[in-house]
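The complex appears here without one of its protein chains, the remainder shown in place.
By written order: A and B. Residues from 1 in each chain.
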Amino acid sequence: MRKMREKNPTSYELLFGPAHPGSGNFSVRLRIEGERVVSARADPGYLHRGFEKLMEYRNAMQNSVLSDRLCILEPLNWNLIHAEAVDELTQEEIPEKAKYIRVLMVELSRIQSHLIWYGAMSMGLGFDTGFKLAFGYRDYILDLFELITGGRVYPAGYICPGGVRRDLPDSAEGRIRKVMIKMEEMLQRCENFETTTILPRTRGVGTLSLKDAIRLGATGPIIRASGLKTDVRRDDPYEIYPELDFEIPVRREGDAYARCMIRRQELRESINIVKQVLDRMPKEKLKPVKPKLNQKIPEGEVYVRNEIARGEAGIYMKSTGEDKPYRCKIRGPSLLHMIPVLEHLLKGCQIADVPAIYWSLNICPADMDR
Amino acid sequence: MNETELIKKIESEFGIKAEKQRDRRIWVTVKRKRLMKLCRFLYAKNFEHLSAISVTDFPDKKVYELTYHLWSYRDKILITVKTKIPRNKPELESVTPIWGESAQIHERELHELFGVKFNGNPDLSPLFLEDWNKEPPFRKDFNWREYVREEYYDEKNEREKPYFV
Partner (left out) sequence: MLGTIYELLRNLFKKPMTVRFPHESIEIPNGFRGEHYYDIDKCISCGLCSKICPNRAIEMIEMPERYKEKYPKSYPRIDIGKCCFCGLCEDICPKDALKLTKNFFLSTFDPKSVIKEPIKNDMD
């Protein structure tokens, strides 16, 4: 009797898998009946490199070089959170100009990450021109990274414990201002395209209520789209964020369209922050941090939280007085967005909505597996 | 409610002293049998976001130390709860009835990588590793360099010789 029931020809299992052009390095198994998804099961682990154990064998400066491979789509944000953890253990005094340079690089990295999200989302929905535009405008920011840190994609631990590895060159400020004008041009283009491309496929799709969002552990733009006004840069501030003036966008609907609008608004706020930092930056010369061997970290334990482009990141570091950390636990936002939130949202939706929901969550497989 | 009031409330209810590390950070250590009671008490005081659960391995003292990091959206305080369990029989009650699926995922990862068994967790299947039948890999006595040398490196290869020193 069970065999006859299972021979239903419209019920099958689809693997939205690692070699799919519209996904990253992970897979989701979907059980489908007709056009509707009945259940979904996530299958992570394709990029597991064992970071927490790798960091126990290297000292602070080498870990800084390693930390930008945690998620390559936003390398400087992960550099900053690792540097903050070590700085809080050593209680070292960071020069004022170094703090301003750190915030400048982190906001540029956030703009670049949101542009990748826009390109990938457009490609997932079938709008190829948006993909090309987003990656074309992202190149201007990669040229800035090459000028300041020496590499386009991998900044090699530019933000390290004690400050930054090199000072800003003289021509950097003029070039950054020109690039910000181009970013505003890109935002204007996105607004012109909005009603025909993103709006019809994402309105009312994948709704997440506020109670579910807190219970499933969502953070960042996802919980801001469901109605809670929270941001780690305001609630638990670090670096020079208390002195800067920026807004936190909030929406109440909780569907995919609200998440997209919030990320676009965050791009605008990041451009605003970059301009404020350039206006206030002190003009003195900075002494760069050079690597040294056998630099001991004092005993203690610390938990640091930061707001990266995808949500809330955290590092718990425990040290017993040697130059290598004893335990370094890394909390990334994507582990919680991928398994509880995605499986909850995909239940009961149509097949054609699966890319729209998946891309509106902005999951990075690298910081899920670590 | 700010940090000093929270410390007073924990002391009057449980008799243990919490300490304040800096602004917005409180650390407290409990014994294992009172962990669930403290977690329920904190959840009722609006600590509804579980940020992370982590395990530290101390092979010379023969304990595993667990840390739970909780954040309150209303009062903006982060409190860390620490407890110790024996290393040769690591079993503990799960906090999934309190915090839901977000706790379940963290416990699933720790079960696979450290071997800690959480009673009451509905799903403890392997998450990252496939076909792994040796001991849990993140313990301090698992020599991963030895494992990689046996499985993947070849001493006769010119470029891999430095690893066999």
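Following the convention adopted for this analysis, a residue touches a chain if its C-beta (ideal position, glycine included) is under 8 Å from a C-beta of that chain, and two chains touch if they have at least 3 such contacts.
Just so it is clear, the model here is predicted, and its values are computed rather than measured.
Undergrad: Taking the full complex into account, find the residue in A:His20, A:Arg36 or A:Arg166 that is in contact with the omitted chain.
TA: A:Arg166
Undergrad: Which residue, A:Glu92, A:Asp128 or A:Glu146, contacts the hidden chain when the whole complex is considered?
TA: The one listed residue touching the chain not shown is A:Glu146.
Undergrad: Tell me, which residues in chain B touch the chain that this view leaves out?
TA: 158-159, 162-163
Undergrad: Tell me which stretches of chain A touch the chain missing from the display.
TA: So the residues of chain A touching the unseen chain are 58, 61-62, 65-66, 136, 139, 143, 146-147, 150-151, 154, 156-157, 165-166, 169, 189, 191-196, 290-293.
Please note the rule applied: only the chains that are shown with their structure count from here on.
Undergrad: Could you give the separation in Å between the centres of chain A and chain B, each centre being the mean of its C-alpha atoms?
TA: 24
Undergrad: Show me the residue ranges of chain A that touch chain B in the complex, using the header's touch definition.
TA: Chain A reaches chain B through residues 44-45, 48, 50, 52-53, 214-217, 219, 228, 230, 235-236, 302-303, 305, 312, 314, 316, 318, 326-327, 329, 331, 335-336, 339-340, 344, 369.
Undergrad: Can you name the residues of chain B that touch chain A in the complex?
TA: 21, 24-25, 48-52, 54, 56-57, 67, 69, 71, 73, 76, 78, 80, 99-102, 104-105, 109, 127-130, 137-138, 144
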